[in-house]
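And then subunit A:
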Amino acid sequence: MTAVLTVDGLHVDFPLPGDVVHAVRGVDLEVRPGEVLALVGESGSGKSVTAASILGLLPGTARITAGSIRFEGNELVGLPEKRLNVFRGAGIGMIFQDPVTSLDPSFTIGSQLGDTARLHLRVSRDEAREVGRTWLDRVGITDPERVLRSYPHELSGGMRQRVMIALAGLSGPKLLIADEPTTALDATVQKQILDLLLDLTGETGTAVLLITHDFGVVSHTSSRVAVMREGAIVEVGETAQVLGAPEHPYTRTLIDSVPEIGQRHSAGGQERRLLSAAAHTARVHLSSETDSPRPSPSPRPSPSPRSGRSPRPGGSAGLGDSTGPNVLASPAAGRPILEISRVSKDFTVGGLGTGRHKATLRAVDDVTLSVRRGEIFGLIGESGSGKSTLARLAGGLLPRTAGKINFDGTDVAAAGRELRRRFQYVFQDATTALNPRIKVGDQIARPLLRLGKATGRRQAAELTGRALDLVGLSAGYADRYPREFSGGQRQRVSIARAIALEPDLLILDEPTSALDVSTQATILNLLLDLKDELDLTYLFIGHNLAVIEFVCDRIGVMHQGSLIETFSADELFAADRQPATRALLDAVLPIGAPTTTKG
Partner candidate 1 sequence: MTAVIAPPRLRRSAVARFVRNREALLGLVVLVVVIGISVLAPWLAPHDPNAGDPESVLLPTGSAGHLLGTDDQGRDVLSRLLYGGRGALVVATVSVAAALVIGTLLGLTGAFAGRRTSGVLMRVIDLLFAFPVILVALSLAAIVQPGPGVLIGTVVFGAVPYVTRIVYAEAKIERGKDYVEAARSLGASEPAILLTEVLPNLVSSVVIYGTSLVGINIVFTASLSALGLGIQPPNPDWGRMLAEGAKVLVTGSPGVATFPAVAILLVALAFNWLGDGLRDVLNP
Partner candidate 2 sequence: ADSTPRDGGTLIVGQYQEVTQFDPNRQYSWETWRIDRNIYETLVNEDLTSPTGVPKIVPGLATSWTVSPDATTYTFTLRQGVKFTDGTPFDAAAVQFNVRRFTDPAFEYYDKVSAATMSLVYADLKSFDVVDANTVKYTFKHPFLDYLRQIPNSGNAASGIFSPEALKKYGQDGLADHPTGTGPFTFQERVRGDHTTLVRNTDYWGQRPHLDKVIFKPIGDDQSRVAALRSGAVDLISRVPPDSVASLEKAGYAVPENKNVPQIIYYNFNYTNKYLQNKKVRQAIIQAVDRKTLAEKIYKGYAEAATSIINQGNEAYDASAVDYPYDPEAAKKLIAEAGYQPGQISFTILSDTTGQPTAEYIQQQLKAVGIEASVQSFEWITYGTRSANLKPEDGLNLGEWGYVAPNWVKISHNYSVGIRDGDKYSDTSADTLKAIDTAAYNPDPAKSTELWQAAAQTWATDATVFPLLSFNRYYAVSERVGGFVWPQQDHYDLAQVWVAD
């Protein structure tokens, strides 16, 4: 079968004065009609750059130094913008990794969808709106009318991501490039989206190049998978084949790093750690001068095939040889460090100049919750249920409409500097949470100095380097500006910035959503290490239930702004879970046998 897309020996460089970043070094890819090709790989390995090359959307500084990209037999490399436009949208659709900045802040979602619909479907204004509505529906947005009238900043991370998908899908492309399209989505919606993608391939023969980190997604959706590392494809094959019997050691490491539901229990009595490619990395005391690396769990020498594993508790292959002290340091022990009582948050939308009536939207509704010292509290819930808003409120970053929030006995709204240091926050969207005009090294170092964690520039630089190292970035990255990073790298910078401060309470809003599983494992292990050493407390928001279950001690579930239940992580699968929780659990995608096999 002739491929829709053929990428041959693609090289992409970012020339900088005195140096060149070789972001892509000889990628060969082939996407066939109607197939889903999953592209997995290390964070920063060049997936997004490859994807952007295809449509000629590389940043201005990038250069394609070699290679060819052919779409339906047409060479795209070197094509002028005008000619490329023939293929863009209707030929090749693109879902960008970063839904926050990829939507036009000045236009409503309805307008952006409508414009695209009118351009490609040649429909009237009203029809275009209808098309937009239908598509929002298709991507699982429950109140499309409101979303149509909203501006991007008024939507949750997951909602924006779905809007991006709708935008790209709308024009019915022959090839859809989806760069981590479901990272911000809860399991239910993720499943819905993936099924939508599969429908598209089925119905219209759309081919999909799916960049993802989630092996559940890979196995659920793709027929073939390509593994990328350091700018090149290291392995390519049938999904079942690659997942079941990976050839390349890196692929193997990746697969081994995948957390699975129920893993927590299999760790039974051992220190709770994930296997990761970086498992050799010494665990480091961030600030201690003594810097004594502790023994770390050794990686499993030869990973066993993991196909066919059940996502249920007590699944077969565990991480038996993960070693370490007891996992379940009794969470009930600690005093509450964060107390949220009866908190609500209303947003005002509409009003003068927006063309719609002023209204309030209750994003958080009467939530009461307390997080105890030393525990990891997981917050889950469908996209748009108010998790991020609650987290922002907890951090005192948003004024609240009602209720009280105390951190260690003090109202967060009045938090002083000392409190700030003890209380950190990793934002859901790393791109916007980093200052675009400041080198990331400075962004990490400044708070250290400011909050007295480092006594001088030197020490701050040292700690910065170490923090970057811990999240899998070398200290050399300190000199870069945020936009010179890949999505996952930015997220890690954001984490590094928070943990470098060794706060007492760390609020993590989907901290690993953009990370490949191996890096994710590194990060999660790191978080666990830090917690053990420094007795930290985490409020951990996530969509990946395997991760949540593995990492957290207690879990709260949000639904439409309310906290509907909290329970110990052990009881995630208990029978008396609320229906909303159940729905999330049911939608978890197992890795292993792909549910559909195409090709």
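As a working rule, contacts are C-beta pairs under 8 Å (C-beta built on N, C-alpha and C of every residue); 3 or more make two chains touch, one makes a residue touch a chain; residues count from 1.
For anyone wondering why these and not others, all candidates are chains of the complex that A comes from, given by their letters.
Everything numeric here is computed off the predicted structure, so don't read it as measured data.
Here subunit A touches just one chain among 1 or 2 in this complex, the one numbered 1. In the complex of the two chains, the subunit A residues touching candidate 1 come out as 16-23, 42, 44-46, 153, 229-231, 250, 277-278, 281, 392, 395-397, 417, 420-421, 423-425, 427, 429, 432-438, 446-447, 450-451, 469, 472-474, 476-477, 479-481, 489, 497, 501, 518, 522.
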